[in-house]
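The other protein chains are all here in position, but one chain of the complex has been omitted.
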Amino acid sequence: MQLRTNNLTKNFGDKCAVDHVSLTFERGVYGLLGPNGAGKTTLMRMLVDVLPPSSGKVTLDGVPIKELGAKYRDILGYMPQEIGYYRDFTARRFLHYLSALKGLDPEYANRRIDELLDLVGLADVKNKRLGQFSGGMIRRIGIAQALLNDPKILILDEPTAGLDPNERIRFRNILSELSEDRIVILSTHIVSDVQSIAGQVILLKEGKVINCDTTENLRRLVEGKVWLATVDHTRLSQLKKHYPIGNVLQKDDHFEIRIVSDTKPLDDVTPAEPSLEDVFVYVFGGEEE
Amino acid sequence: MNNKRGSRGYLLRTQLRALVTDRGTLYIFLAYIVFAFGACFSGNFRDTWMKVINGDIFATLTNLYMPFFLMAAILLVISPIFAGDKKSGMEEIGDTCFYGKHAWKVCKVQAAFLYIFVMCSAGYVFTLFMSLFSKTPPNFTQRVFEFGNSGVVMTNAQFYLFSFVLQYIGLLFLTSIVLAASSKSDDPIIPLAVGACLCGFELAFDFVVFSPILWEFNLFRLLKPFTILVPTTLFTSPLKAILAVASTFMVFTALLVWVTLNGALKEEPKPQLDLAQH
Partner (left out) sequence: MNLVGTEFKKIVSKKYVWIIALLVALAYAYLILNFANNFNVIYTKNALQPVFQEIMDAAYNPQVQEYVTKKGFNVTFEEIQPMISPKIAETIEQYQGKVYEGYDVAKELKEEAALRIESLVERNVRISESIEELENAPDTPLNRYFLQQYTHMPKIEPNLTRWDNWIDINKTMLPLIIAFVVLLGISGVYSDEYASKMHGILLTTKNGRSKLFWNKLLASCLFAAMTVIIFQVFAALLYTHVYGLPFKNTPVNSLTTFYMMPNTMWALQFYVCQLIGSLLGAIVLTAVALCISSFCRSSLVSLFLSGVYFALGTIWSNTFEVGFISSFASLPGELSTFSLMSLTDVLGNAKVFIVGNSAIPTAKLTIVAQAIIFIVAIILNYFFYTHKEMGA
């Protein structure tokens, strides 16, 4: 199974949100990383065929998804960034409604819904109205509905936003198990989510693909370019003007900072082991921007 | 795990259930219960608030008052059917499902029409039961309605059935207008306002004869079926009036449904799928 985008472009008036993106997705987990406004959500919406591209196409095994239509949607699971729901529906009823939309047999749907509610930890509130759910609970419902039809292609937009650390770990584990024979594409700002489960990371900036590689190879990009320094406030302000700054940790009267730079920024810095976050800072700029 | 295929019928039933169990349906039905109770059991209430047709409470309620409650149900419950999903973001999720996009749209239209049928039927059945226990229960075999020069002769039972059919055609038209407005807007308030406007002006044209054509081809001629049986300047025969008015509204209904679906019938999901084998 191969999902491809061929020179996919989307323009909103003068602004080009996605600029000639060509990618190939096969089995595994793909992380879509990029700053706000990079075009991640727009790209995802074109992948799930709710937003028509200005040019280019999305194909599944060589067949445009527009032609496939319902056949494509039958193997698709999508979780948008903003999850729409019906406030007066209970969790169970909402999933039943979606299972009908996904063309599932009612008996099968019943079993599947119970399994998924258990999986996302909402079994004890299944008869509670969605209007009474917290933000994190709604996101978990969003994950559950995306998995209803046991999709072969799973596209998740900011799936872990609003989830507590335990829930995020649980979610990562679910995705890891699912990714064996599926295409999973997830976009997130939480680099640690992508770091632990994504086989490939796609870096998107201003609608263009900057890089697409494994996390290991991307880390190598910034090997020898990550530095740890201890500075005061004045020094920090000066450094921000010249270098991308990663993590800033305040300690008593000084700051412990991570600087990402091709050359050694200061004399009294120590080299650090690079992380995916440092790649993010290196490619997209840290506090400098 | 077997991914068993569910039918379009199941989706339709689910959609219909969502409409019938909507809070708006409940509140409007409750309001009608209170009104009908007052009409059937309180002489004071009847004298103050109602004009009774030929002493027949059942015909009065179903011909003069129940349509307004059904119109309120259409405006409140059907308006968000498309626009509400767009506003809440539900449309984006639904459109990525197997029965999403076109099939879902078609299903919503079917469910809306079925909903009106269910509501109309429930209204008739409920009113029948209420009026049976009232002081003036309906007598189906009698012929209470004599329509002057029209020569129309029908028993009460025939008249009630005739009323149901005509009212359903009228309510379908209103539903189709609200559906069309809802499908083209992203705020449920717009189809509500459009529907309310239509009802308001049809009512005005019904009360005052500004134009014979607008008075004749009026939604309330269908919603108050006893009025269509009286000969007028335009239609000397009630049969001609019924055929002309009903068919005109049915044509408009079909047109509005086409506007709503707007090419939705091109793509239909097929039961056999190759990709599910991957």
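Note that the chains are named A and B in the order they appear, and that numbering of residues resets to 1 at the start of each chain.
Methods note: contacts are C-beta pairs under 8 Å (C-beta built on N, C-alpha and C of every residue); 3 or more make two chains touch, one makes a residue touch a chain.
The shown structure was predicted, so the numbers you read here are calculated from the model rather than taken from an experiment.
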| item | value |
| --- | --- |
| Contact with the hidden chain (one of B:16, B:36, B:61 or B:76) | B:76 |
| Listed residues A:134, A:166, A:234 or A:270, member touching the removed chain | A:134 |
| Contact set of subunit B toward the excluded chain (per top definition) | 24, 48-49, 72, 75-76, 79-80, 84, 87, 185, 187-190, 192-194, 196-197, 200-201, 204, 208, 210-211 |
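Note that in this section only the chains that are shown with their structure count from here on.
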| item | value |
| --- | --- |
| Rounded Å distance between subunit A and subunit B, as computed from the means of their C-alpha atoms | 46 |
| Contact footprint of subunit B on subunit A as seen in their complex | 1, 45, 48-50, 60, 68-78, 80, 82-86, 88, 96-109, 112, 145, 149-150, 152 |
| Interface residues, subunit B side, partner subunit A - complex | 1-6, 10-11, 13-15, 18, 22-23, 85, 88-101, 103-104, 267-270, 273-276, 278 |
